[in-house]
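Note that this complex is displayed minus one protein chain, with the remaining chains in position.
Order as written gives the chain letters A, B and C; numbering starts at 1 within each chain.
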Amino acid sequence: MSSSLGNKLKVSIFGESHGKAIGVVLDGLPPGIEIDMDFIKEEMARRRPGKSILSTSRNEEDNFEILSGYFQGKTTGTPLCAIIFNQDCRSQDYNQLKNLPRPGHADYTGFIKYNNFNDYRGGGHFSGRLTAPLVFAGAVAKHVLKHRNITIASHIKSIQDVCDESFDSIDIDEATVSRLRKSDFPVLDESAGQKMKEQILAAKKEKDSVGGIIETIITNLQPGLGFPIFDGVESRLAHALFSIPAVKGVEFGAGFNITKLRGSQANDEFILEGNKIVTSTNHNGGILGGITTGMPLVFRVAIKPTPSIGISQKTVDLQKKQDTTITVKGRHDPCIVPRAIPAVEAASAVVVLDLLLEREGEYGLSKEFKNGDR
Amino acid sequence: MSSSLGNKLKVSIFGESHGKAIGVVLDGLPPGIEIDMDFIKEEMARRRPGKSILSTSRNEEDNFEILSGYFQGKTTGTPLCAIIFNQDCRSQDYNQLKNLPRPGHADYTGFIKYNNFNDYRGGGHFSGRLTAPLVFAGAVAKHVLKHRNITIASHIKSIQDVCDESFDSIDIDEATVSRLRKSDFPVLDESAGQKMKEQILAAKKEKDSVGGIIETIITNLQPGLGFPIFDGVESRLAHALFSIPAVKGVEFGAGFNITKLRGSQANDEFILEGNKIVTSTNHNGGILGGITTGMPLVFRVAIKPTPSIGISQKTVDLQKKQDTTITVKGRHDPCIVPRAIPAVEAASAVVVLDLLLEREGEYGLSKEFKNGDR
Amino acid sequence: MSSSLGNKLKVSIFGESHGKAIGVVLDGLPPGIEIDMDFIKEEMARRRPGKSILSTSRNEEDNFEILSGYFQGKTTGTPLCAIIFNQDCRSQDYNQLKNLPRPGHADYTGFIKYNNFNDYRGGGHFSGRLTAPLVFAGAVAKHVLKHRNITIASHIKSIQDVCDESFDSIDIDEATVSRLRKSDFPVLDESAGQKMKEQILAAKKEKDSVGGIIETIITNLQPGLGFPIFDGVESRLAHALFSIPAVKGVEFGAGFNITKLRGSQANDEFILEGNKIVTSTNHNGGILGGITTGMPLVFRVAIKPTPSIGISQKTVDLQKKQDTTITVKGRHDPCIVPRAIPAVEAASAVVVLDLLLEREGEYGLSKEFKNGDR
Partner (left out) sequence: MSSSLGNKLKVSIFGESHGKAIGVVLDGLPPGIEIDMDFIKEEMARRRPGKSILSTSRNEEDNFEILSGYFQGKTTGTPLCAIIFNQDCRSQDYNQLKNLPRPGHADYTGFIKYNNFNDYRGGGHFSGRLTAPLVFAGAVAKHVLKHRNITIASHIKSIQDVCDESFDSIDIDEATVSRLRKSDFPVLDESAGQKMKEQILAAKKEKDSVGGIIETIITNLQPGLGFPIFDGVESRLAHALFSIPAVKGVEFGAGFNITKLRGSQANDEFILEGNKIVTSTNHNGGILGGITTGMPLVFRVAIKPTPSIGISQKTVDLQKKQDTTITVKGRHDPCIVPRAIPAVEAASAVVVLDLLLEREGEYGLSKEFKNGDR
């Protein structure tokens, strides 16, 4: 029980940062989905390292290979496995890690958990690199969700103390969605974005790192997705989002700030919009009682500063049982936030598709079931 | 797939606020655990309504009855079912709800989800009353965790904009734990607590409500609990915590504030303390890579203002499809935060026990396995 | 992980034979199903002890009480919990069992599993009495399946070496279904049934017991239910069927006898029947590759002789660690086969409903979803 997620759509991720390959199995995809490979590649490219001075110089092509579940350009409905071979590994950079756990990383907990048998190179199975197969899975899921016009858009809400504007939680226009998606550094207010980049470069200069907050909106979700009590949409999404390395907080709607409102302010009143029941505000982020209301789903995710920094830090030599220090070598992002966006969206897409399939069963997302010759 | 949680310890909750009974099945408890009924009752009492002017006047004794899995004063290892009969129901208060969904409640989503067949009285299965069986489950779990000296303590971190101090994330003394546990309104700084109560009463006076933040610390957890990627401790805890009605945010360690730190500040350095590896700070809240470090597990939960308020609000008549208004009658808490604390601790206890059992198997928490005559 | 079953419809069973109550939670039922209480009672009565000289004289009314998930005569869609209070317990009959495991029973394995903390009275959680909540669950499931005209019928295929005829695996007429359902001792050939009863009474006279084979047919299943590899219909049904105490074998279609045929005989040829694709024979019992073909699902279940017999048998005193003997007292069935039929059908009904819900989602079995005003 560890590296798999989902009920009706099951996502299993495997691999280590410096092993032969990393990959993902998607079990439960609807059959007959024509996958747009260019779209998948675009999504993968959004996460890929080595694109700008803001990120690590490790250059991975991230070329995926689909091994199964895909036939004549369409999903078959059986498990789809995709793998990505690791290429640009400099494992020697990590030799020191064997006995010196990096602060803020999972080296120490991996050592304890696996009794020193874990592949420590580059964080092994705990590496941020494992978000590549997640992004692949998310890209496929997004592609399926498009059949329902479900859109997922995100921006960088803040880097350290520099804040962007917030999404209007009631609506988002197509142009903004498209602009954010295409940007390497998506913000609503470009001037705030400029200041954020300066913060990142300032940290980089000092061999340090910074974190930030990602805000995401999902539109066109039907009401009625999710379950009461233990299997609500917030539970399911938070579960998936906290699986992304560096995430330390998740909040929905007004989130922690809702605690500063009175009930009369926080409650979203119901009104008719034409024949449709909507809420006039959306402080609850599109979820009530664990179930979607039909309003946009809005949430924010806190990403901690990249733990890999070029500054000397205290650690303990696990073999010698001695206090010592470590200066992390290797190529690292001074800020992981922009590259975390596709991972956040991917985790969300996978959860939303799972919820939809639970609601509608196998018949749900297959247009062909209705139009076919059966 | 909805109202059950856990892998090795499975918790299933059933019931509706105004139905015959609510209850819980705990499947996977270690055998031979002597349950201290007074402790369970104490825990239940912490959640119970009707205790003070700060909470609802609905007075439920919450007397539980254990139906199975318990023999000669000890757990048998087979499923333990406990039920609580509903007594003080004034269902007529809820007649209006049938067609008028209360803002901020799950009435509308329940209507959609269950196609108008849900028991709408008092929120039905979505009611905060369903935290009573959760608290029962948590009390049993806490009791088992005591065999490992694992302690869970919480305080009210804030009500609206009034803040208490924060836990020292490195340590907490026995006296504080004990004082917080016994308090109806647990805070670290009593003067802050006084101001919080004033906020609540001010809201109550205006038939309004307020929310707040709960901070929880879990000590003496062994390192190595949890799993990488999709089944990390943060994922598991957040999943359970978001199942509590009114929770809109969950953060671990420094949480959202970690995004304001640099990596050199946020990273928790490893040092030796005697023969034990610890971290000198605990911004990561005792979790790295989804796995416990052995440091205290610290998290905060945002509780929204009670949605039931005596102020008129807009809603839509579901039958007539007309805009209208609703003024929520019935007896409600102006602030649910104090009563949410045992629910937060219960959800945590259940998750922690599950993680321990996954780590150690059935042999894990049974002293008797070692001391018995086998 | 033990006493619960199912993916989309989750069935959890709790209780001990001589505890306060036994019961079941059904999570995932479609909302809006009007439950016919008389039908449920009929099903329960089929399993109930104390009806004839062929079964135990323990007389349990088996009056169930529905605690949740049921409102205004219909399912709500939230977890439905039903309990049955234990009444006619003569626990003193079982005092000797504490240290003397009965051959053929789970006393010894329960002792080992639960380290001597299990409730040994009457077999505790392992007792055949726990099939009462299963039969309740099955009755509800059958009731839902009726909306699709899915019928489950069974007969006693054999008692010891006396055999009944076999079902025609292609078709079964309504009259036979109805006749079998109403019979206390359902057989196709009544003269074989007479001989079977004689075998049972002969065994009873000698304080011994006999077993037999149950054959079941499920009609009107749509093609396409089930999953490849690990989650096929045979896997799912066998999983549930082996959970019934005393079941030692399960076979589908021609079962073990298919090994005596050649491929040219065993293969079921496809033919058109009007516009419908059917098979001319049904040696595969309505399943190919783990998925239903649309032909009747046919299987047989081997039920061992009741292990409780009044003849002295060797056992070991667990406390004294000494060889000794035991003569089982208490009231027991000389043959459990007739009373096992409703349990076999219940397990099947629950699995079939789960498969249907996985195929069709929450929309699947709710007529109202289609006819409602949404």
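Everything below uses one rule, namely that a contact is a pair of C-beta atoms (placed from the backbone, for glycine too) under 8 Å apart; a residue touches a chain by one contact, two chains touch by 3 or more.
Quick caveat, the model's predicted, so the values are computed rather than measured.
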Visible chains that the absent chain touches, using the contact criterion stated earlier: A, B, C
I'm checking contacts with the chain that's been left out. Which of C:49, C:307 or C:342 qualifies? C:307
Going by the touch rule given at the top, which residues of chain A touch the chain that is not shown? 1-4, 7-8, 10, 12-16, 19-23, 25, 27-28, 31-32, 65-71, 74-81, 83, 112-119, 124-125, 366, 368-369, 372, 374
In the complete complex, which positions of chain B touch the hidden chain? 7-8, 78, 228, 357-364
Considering the whole complex, not just the chains shown, which residues of chain C touch the missing one? 1-5, 7, 11, 13, 101, 103-106, 108-110, 112-113, 123, 125-126, 130, 158-161, 203, 208-213, 223-224, 226-232, 234-236, 238-240, 242-243, 245, 247-256, 258-272, 275, 277, 279-280, 283-285, 287-294, 300, 302-309, 311, 313-316, 318, 321-323, 358
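As a working rule, only the chains that are shown with their structure count from here on.
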Determine the shape of the graph in which chains are vertices and touching pairs are edges (line, ring, star, complete, other). complete
As a quick test, compute the distance in whole Å between the mean CA positions of chain B and chain C. 38
Can you compute the centre-to-centre distance for chain A and chain B, using the mean CA position of each chain? Integer Å is fine. 27
Taking each chain's centre as the mean position of its Cα atoms, how many Å separate chain A from chain C? 45
Counting only residues that touch at least 2 other chains, which ones in chain A make the list? 7, 228, 358
